[in-house]
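Missing here is one protein chain; the remaining ones are kept as they sit in the complex.
So, chain A:
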Amino acid sequence: MHRKTIHEIRDLLRKKEVTAVEVTENSLKRINEIDDKLGAFVSIEADKALEAAREVDKKLQAGETLPDLAGIPMALKDNMCMKGTISTCSSRMMEGFLSPYDATVVERLKANGAVIVGKANMDEFAMGSSTETSAFKLTKNPYDLERVPGGSSGGSAASVAAGEVYYSLGSDTGGSIRQPASLCGLVGFKPTYGRVSRYGLVAFASSLDQIGPFTKDVEDCAIVMNTLAGHDPMDSTSAKVEVPDYTKFLTKDIRGMRIGMPKEYFGEGVPEDMRKCMMEAIDVLKSLGAEIKEISLPLSEYALAVYYILASSEASSNLARFDGIRYGYRAKEFTDAIDIYVKSRTEGFGDEVKRRIMLGTYALSAGYYDAYYKKALRVRTRIINEYKEAFKEVDVIVSPTSPSVAFKFGEKTANPLEMYLSDIYTVPVNIAGVPGVSVPAGFIKGLPAGLQFIGNYFEEGTLLKVAHAFEQATDHHKVRPTI
């Protein structure tokens, strides 16, 4: 049962072949059996999950027609607030933090009968690309336990790939949904900036962060997006743009669709085996009648540099709230108020978080603000314009999701820059704020590789359409790891 998709479980529930309690118990059992070696979860909410499942069963028994997600177990990345449960951001700083309210996405999930079974491990405060910066544990890749699941939403990805839950939510600031989806053989979706409310998501970089789903296939992704998307008065950056029914886009017909292949994304940085995998995927798109056009996005090369200035600057400001006074970790020994801040922050944050706070504080400090922060904001404008121009020529853009498949633990931890480079194809998407999706595109030496589609602002439907057509013409999404 754990290998099934959301739509398959939904159909079984509707046909009364299983109950929500059975599905939930099965999920909890699976977690119990494998999570010691997988490490996807930082906390489990078994009682709350079973209570939600019983509610769903009661309604099903009464003959009610329920939403698609009703009764189906899922996981939240541990940076999303769920009232009465612990949210840690996998940081000592937030260890034991009890959420006083529900994030808007959690509220929406609950209203749809979702069964939230627990909180997934992540890089500390979502800063990382391998989930190795978590203060609590390592999460393993279900395809090879000696390798990373990607990050920062590594626990969310591993939990779905290994069949502990049927879908999960992650957050994506520079690739934190798409890269782990690629490394774990899943569909990972980053919506347009503003499409999904960030209320109740612990902020990393407020102008880049978006919440999105991990699922086993594109139909599941469309189902979850139907629940997540929409305006929220509690998030002032949330967009007032109408939300279509995303499942209506899954027609498999992409004849005549113009797909741009940026030559910069298939250049020398792409290893030969990855390029081969991607070119095979592009042949599939051609065979479906899409028109492949070579395009150029020369400024993409600068997106990672822009990202590290902007993301770190925004993080240094957002994380200033952790002062050991109102919530979060407080040092045991201190001399005065200032010393509470310094000692609590020094003891509570891990190295990668401190590195980003330092970089951001430096970039925002007097004398460097113009040279770094403002310069990055100007280059951002040019990157945005470059995407806008490209979308006059093509409907979607295609690229690898990440330059590599899952790497080994410790392989990239010594040099921060090398770790940062695993986000080279995903970061420009956040800088511009457009939507992106990673879909399984094949295997390299037994490890999954993802193909990324990038769409125009609020064109999530078009992205899901092309991703679905590609997926249905291949079998990669049907493969499950043997854990």
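One rule holds for everything that comes next: a residue touches a chain if its C-beta (ideal position, glycine included) is under 8 Å from a C-beta of that chain, and two chains touch if they have at least 3 such contacts; residues count from 1.
Heads up, the rule we're going with is that contacts and distances are computed from a predicted model.
> Just by its UniProt name, which of "Polar amino acid ABC transporter, inner membrane subunit", "Aspartyl/glutamyl-tRNA(Asn/Gln) amidotransferase subunit C", "Fe-S cluster assembly ATPase SufC" or "Cytochrome-c oxidase" is the chain not shown in this complex?
"Aspartyl/glutamyl-tRNA(Asn/Gln) amidotransferase subunit C"
> Determine which one of A:357, A:405 or A:427 touches the chain that has been left out.
Touches the omitted chain: A:357.
> Which candidate, A:249, A:341, A:407 or A:425, sits in contact with the chain we can't see?
Reading the full complex, the residue touching the unseen chain is A:341.
> Would you mind spotting which of A:41, A:136 or A:457 touches the chain that isn't drawn?
Of these options, the touching residue for the absent chain is A:457.
> Given that one chain is not shown, which residue among A:380, A:412 or A:477 touches it?
In the full complex, the listed residue that touches the missing chain is A:380.
> What residues on chain A make contact with the chain left out of this view?
Given the touch definition above, chain A has residues 96-98, 100-101, 193-194, 207, 233, 236-237, 299, 301-302, 304-306, 308-309, 316, 320, 323-330, 334, 336-338, 340-343, 345-346, 349, 354-355, 357-359, 361-362, 365, 368, 371-372, 374-382, 384, 415-417, 420, 431-434, 457 touching the missing chain.
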